[in-house]
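Shown here: the complex without one of its protein chains, the others still in place.
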Amino acid sequence: MSSRALKGGAFKALLLLSLTIGFLMLVVLLVDVFRDGLPYLDMALLTNPPSSDPDIAGARPAILATLYIGVLLLLFVVPIGVGTAVYLEEYADRTKWYNRLLEINIQNLAAVPSIVYGILGLAFLVRGLGLGRVLLAGAMILTLLVLPTVIIAAREAIRSVPDSIRQGAYALGATQWQVVSRQVLPAAIPGIATGSILALARAIGETAPLIMIGAVTYISFDPTILGPFTALPIQIYSFLRLPQEEFKLLAAASIIVLLAILLTLNAFAIWLRNRYRRTW
Amino acid sequence: MLFVCALISVATTVGIVFALFLPAFEFFGEVSIVDFLTGTEWAPLFEPAHFGVLPLIAGTLLVTLIASLVAMPLGLGAAIYLSEYASPRTRGILKPALETLAGIPTIVFGYFALTFMTALLRDLGIEVDIFNTLSAGLVMGVMLMPIVASLSDDAMGAVPRDLRDGAYALGSTKVQVATRIVVPAAVSGIVASFVLAISRAVGETMIVLIAMGQQPNLTFDPREAAEAMTAFIAATGAGDVPTGSIEYKTIFAVGATLFLMTLAMNIVAIRLVRKYREVYE
Partner (left out) sequence: MTMPQLEIRAQEFVQGERVFELHDLAVSYGTNVAIRGVNLDVYKNAVTAFIGPSGCGKSTLIRCLDRMNDLVPSARVEGEVLYHGKDLYAADVDPVEVRRRIGMVFQKPNPFPKSIFDNIAFGPRVLGLKGDLNERVERALHQAALWDEVKDRLKEGALGLSGGQQQRLCIARCLAVEPDVILMDEPASALDPISTTRIEDLMHQLKRDYTIVIVTHNMQQAARVADMTAFFSVDVDESTGKRTGVLVEYDRTAKIFTTPADTRTEDYVTGRFG
């Protein structure tokens, strides 16, 4: 084989190696989590509150809290995110400086570390507004965290609705609001839904902001919206900090639960996108 | 009414700025900013208290460095393979797989660093403490690799086909086209992905909180435990520091420093991305 072919082959092998190492590590991570956690994944985990006895400890309050937070999050972030997106795409005058500033603002917010949102929550919601360390505050902060993502996704969805549809509606004498609410938004719903669900999945996995808000690490009763709370990632974190070996394995089991929730959400989002994909 | 929705995002930024910088200013009223930025000891709860932030910055930078050394070569290599060598079918499987892996919550990586990576390093003969920067850095690198790979792949995909054709027509090999034409043409997008990865590494909390340690330690030895800026913020914020105390304000001082660092990097990354999009009309 010529030296050129050898060099070409070596280069390709090196690239493939990079790809493989990366994937391999991630696969090893998942295998490790499953191997540790699967034996501990049982009904007790799902239905029991935590306890100092690893045999009966569960993550029920955390799972419930995560579900509540998820619902609240969707209720908050979808209207605000879609509203902002509609404003930017359909109403805003692109040449005005404040609208451009708005866009830059959203881009920057999307890249702010999640712990800074936690600091924001701590300062304003928990201590400033006096809400205290409650589940509602957690939901609100997570809303702000994923809001830029939802806005960007909603804008994409709205933008992909062809202009001819709008023109047709205007030509019939519809007002701008009617065009938006009756033509554009309904057509953009699949994209908006997909984006929202992916944002939800991301928010559910976030730990740092909730730590700052004061999600407690040991809570044995079911959470309420205005009460102290924990969440699945926080529960995992607290399990990890306990000295007994079994708690580490319980953490792994809880991770499996978390990943299962996320996988379901992601799969749902992809299904939505494929099912309602329209070719104009 | 819709404008009000839009204002919420503005309010968020304003809120962040106020929440960070007001208490930070108060903090710097009590602690000299020079001492803060140049001091090498971080011990806010001791008597006498020390507020030198360098150990925290050093911790953050060390773990970021290790993570970058892992994520950038692996990510770029994977991206070149995906962009120039992989068949469309392989790409169709691998690219979504990469995107999914990028969505794994960071706490899972934290778990992995604490339980698996540290044990692995010890098995390999590297004497690491239970909490150490090396495990955290390596795992963070693995976490960031899909991001670097995905963004670099996008940048290389934007290089027009006729540039590759021109090079092939001159008698170049695939290696030459990939390394001398495509990567240089896509370099601003690739660098943007690097900068974004660094920004993510600096702002990342859970991996360093769980696996790296909570003792500030100004060192270059990654086998020791150290504390990153984000870990400090999380640990302190979760604790019961009285509102308004100097310890409480340290959260904001460090937070403001962190925010400025990531903001600068994000602006650079956005500019770079815009530049590569403009090069090809």
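As written, the chain order gives the labels A and B, with residue 1 at the start of each chain.
Criterion: a contact is a pair of C-beta atoms (placed from the backbone, for glycine too) under 8 Å apart; a residue touches a chain by one contact, two chains touch by 3 or more.
A quick note: this is a predicted structure, and the numbers were derived from the prediction, not measured.
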{"item": "Sole contact to the chain not displayed, among B:167, B:209, B:231 or B:251", "value": "B:167"}
{"item": "Residue among B:10, B:120, B:158 or B:181 that touches the chain left out of view", "value": "B:181"}
{"item": "In chain B, positions touching the absent partner", "value": "87, 160, 162-163, 165-173, 176, 180-181, 184-185, 279"}
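The rule is short, and it goes like this: only the chains that are shown with their structure count from here on.
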{"item": "Residues of chain A defined as touching chain B within the complex", "value": "4, 7-8, 11-12, 14-19, 21-23, 25-26, 28-29, 32-33, 36, 79-84, 86-88, 91-92, 102, 105-109, 111-120, 122-124, 127, 144, 147-148, 151, 198, 201-202, 204-208, 211-212, 214, 233, 236-237, 240, 248, 251-252, 255, 258-259, 262, 266"}
{"item": "Residues of chain B defined as touching chain A within the complex", "value": "1-6, 8-10, 12-13, 15-16, 19-20, 23, 73-78, 80-82, 85, 94, 97, 100-101, 103-112, 114-116, 142, 145-146, 149, 173-175, 178-179, 196, 199-200, 202-206, 209-210, 230, 233-234, 237-238, 243, 251-252, 255, 258-259, 262-263, 266-267, 269-270"}
